[in-house]
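For reference, the structure is listed below as structure tokens.
For this depiction, one protein chain was excluded, whereas all remaining protein chains were kept in their positions.
Here the chain labels run A and B in written order, and each chain numbers its own residues starting at 1.
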Amino acid sequence: MKFLDEYRNGELAQQFAREIHRITTKPWNIMEICGGQTHAIVKFGIDELLPKKITLIHGPGCPVCVTPLEMIDKALEIAARPEVIFTSFGDMLRVPGSTTDLLSVKAGGGDVRIVYSPLDAVKFAEQNPAKEIVFFGVGFETTAPATALAIYQAAQKKLRNFSMLISHVLVPPAMEALLSSPNCRVQGFLAAGHVCAVMGYEEYFSIAKKYRVPIVVTGFEPLDILQGVLMTVQQLESGRAEVENQYSRAVRREGNQPAQDLIKKVFQVVPRKWRGVGEIPQSGLGLGDEYAAFDAEKKFGVADHHVEESADCQSGLVLQGQIKPHECPAFGEKCTPEHPLGATMVSSEGACAAYYRYRRMPDLIGAK
Amino acid sequence: MSAQKPIEFSGACPIPISQYPQVLMAHGGGGRLMHQLIGKMFLAAFHNPLLDTQHDAAVAELTGKKIAFTTDSYVVRPMFFPGGDIGSMAVHGTVNDLAMAGARPLYLSSAFIIEEGLPMETLWKIVCSMRDAAKKCGVQIITGDTKVVDKGKGDGVFINTAGIGVIEHEQKIAPQNVRAGDAILVSGDVGRHGMAIMAVREGLEFESKIESDSAPVHEAVLKLLKAGIEIHCLRDLTRGGLTSALNEIAEAANRILLVEEKLIPVREDVHAACEILGLDPFQVACEGRFAAFVAAKDSKHALEILRADSSGTGACVIGKVTEERSADVFLKSAIGARRILDMASGEQLPRIC
Partner (left out) sequence: MCLAIPGKIVSVSGNDPLERMGKIDFGGILKEASLAYVPDARVGDYVIVHVGFALSKVDKAEAKKVFEYLKRMGELGELEERRT
């Protein structure tokens, strides 16, 4: 596949790795805030190529696993209704709510369907006028243009049987929340490439300046991530704290204007609770008043549950780089991938889940 | 590539039971309608002397060697997919299980659980497909069963096939016999069947068709045995794909297996489809593929033999069994780093992040 496979070249990856080894003189903590990047790091074993002085901290980059418990419980309640066809991206199906998950609701007779795109859900609504079609709109800014256009089209088609449960989250507020925590050890960021393809990277200049952290917009293939790490380390070693763009083949500074326009038209910024982190102000997107008719929360009157996060879960500390997953008392005991307590164990790429998989190889993850 | 063409339903092969367009509860009732269904469909299609005795059990003579016995049930949806259907799968799958023990497949049983309302035409297509697959494999379907369940309780048709084969060699083929230094081979590119099914699944469909790799592999195995290849273990790659098979063997043999990503063949369209949906091709189901653990000294010869057979043209050596005692599978990634190749916990789901 062009513009993909060539960025997985082993020899060139080793070349980047050698350069990173050559220039690294001090220990550095670098965070990537994107599930896709975490996935690539784990899948290709990228951190194995890096010098031990560099610690990659996996940030809360998986919108699926930071979806708050309350939202999942609302999804489960709606999905169980007989008149509803509940559509969702595949990765949401196994995420546990307070008591169960969408897969179990499906097993219990709920009509839960995986779709590739929110446009598929709109198609279902047109094809099934007697049913209520609900789409679970999770994701970062990358996915918001897709859900925005789906709602816009549903409104154009005057569909009455379509609505969305919106739980979009925004990256820059999460970065600020992490960086403003007193014990935060993150010194540099790889910014999520596809989020920036949509939003541009204007917002990161003030963050880099305020917290004195280099931020490098980075892609998703091994060469991208290694170059992003290299550029971050170059900045750290020379005391710079700037915003740079490694993923320039897909990201422009101003981002995607038509996408941003439609997001502004359909959504409004709202406070959002992040599972395992807590509420971050102005960190979510919800439906604006013009499209309130498509808001599944209002349509189905799902009560605002208040759900307590597990007291044992320390994913917040993991995300800030304060502890490593195996240093959490619940790790591997009360909390495992089969019964996760927090966001970082829910996703298979979450920091805790990744550590769990490697628990029999402590030297590979520096856990000794 | 041994793709099975979908059955072309032509006027030359009319459905034998024309007055009932759909299967009814009565067709499972034990009475005249059921006998008509069995006679005009199953007996007519699978026709052979052992089956035609129509006795409660088929009686066959086997040579005095060891026999291999296996069973599997087939519930695939959709029932018809590019490269095959539930019928051909039901024959190939059980034939292949026998082949994994190094047996020559001989006889199959076939039990049908049919949902009331299934179009007779659909059932006939499946039966014809089984007939053709059995003929190609050189096996006979000699006994069977028919049940019909209420509408809504069956999802079309479920098929169970059990199979008997004979062992004509002295090798002990089992995970426990895997030894340090063994070469690990795969018989061809991986991930095709699962992606063929995904690609036609509502909500995920692609415009291009990916063909399933559903095919029999027993001829390739028998050739390996005939050539005297020292085979320690065989495992067909079905649900859970390559990763599941390797992990199962690693656990049973208590050996670390080391495989290399660059050596594992994946077709470009399967690779692309997996990238789009965020799936790992090494965890995606195959149907006409197997992994072989052979003595290192025989690996080159084994590869030649496999590649000369139609079901093994894409065979490759993908790794080896290490000295280390632990139930793990390691992968050397495309960029040269090592990672654990873990089994998927459940069904792999398409992801967005």
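The rule is short, and it goes like this: a residue touches a chain if its C-beta (ideal position, glycine included) is under 8 Å from a C-beta of that chain, and two chains touch if they have at least 3 such contacts.
Values in this document were obtained by computation on a predicted structure and should not be read as measured data.
In the complete complex, the residue from A:133, A:197, A:217 or A:302 that touches the missing chain is A:197. For the chain missing from the display, the contacting residue among A:118, A:188 or A:276 is A:118, taking the whole complex into account. Here the missing chain is touched by one residue of A:35, A:97, A:188 or A:276, and it is A:35. Considering B:183, B:233, B:317 or B:352, the position touching the chain not shown turns out to be B:352 (whole complex). Within chain A, the residues in touch with the undisplayed chain are 1-4, 6-7, 12, 15-16, 19, 34-36, 39, 61-63, 89, 116-120, 139-143, 145-146, 149, 152-153, 171, 192, 194-195, 197-198, 220, 223-224, 227, 246, 248-252, 256, 258-259, 262. Residues of chain B that touch the chain left out of the display are 199, 206-208, 210, 268-269, 271-273, 275-276, 278, 351-353.
By our rule, only the chains that are shown with their structure count from here on.
Separating the centre of chain A from that of chain B, both taken as means of CA atoms, is a distance of 37 Å. Listed in rising order, the residues of chain A touching chain B in the complex are 1, 4, 8-10, 13-14, 34-36, 39, 42-46, 48-49, 61-64, 87, 89-91, 93-94, 103, 113-116, 120, 124, 138-140, 143, 222, 337-338, 357-358, 360-361, 364. Across the complex, chain B meets chain A through its residues 202-204, 262, 268, 271-272, 275-278, 280, 326, 328, 333-340, 342, 345-346, 349-353.
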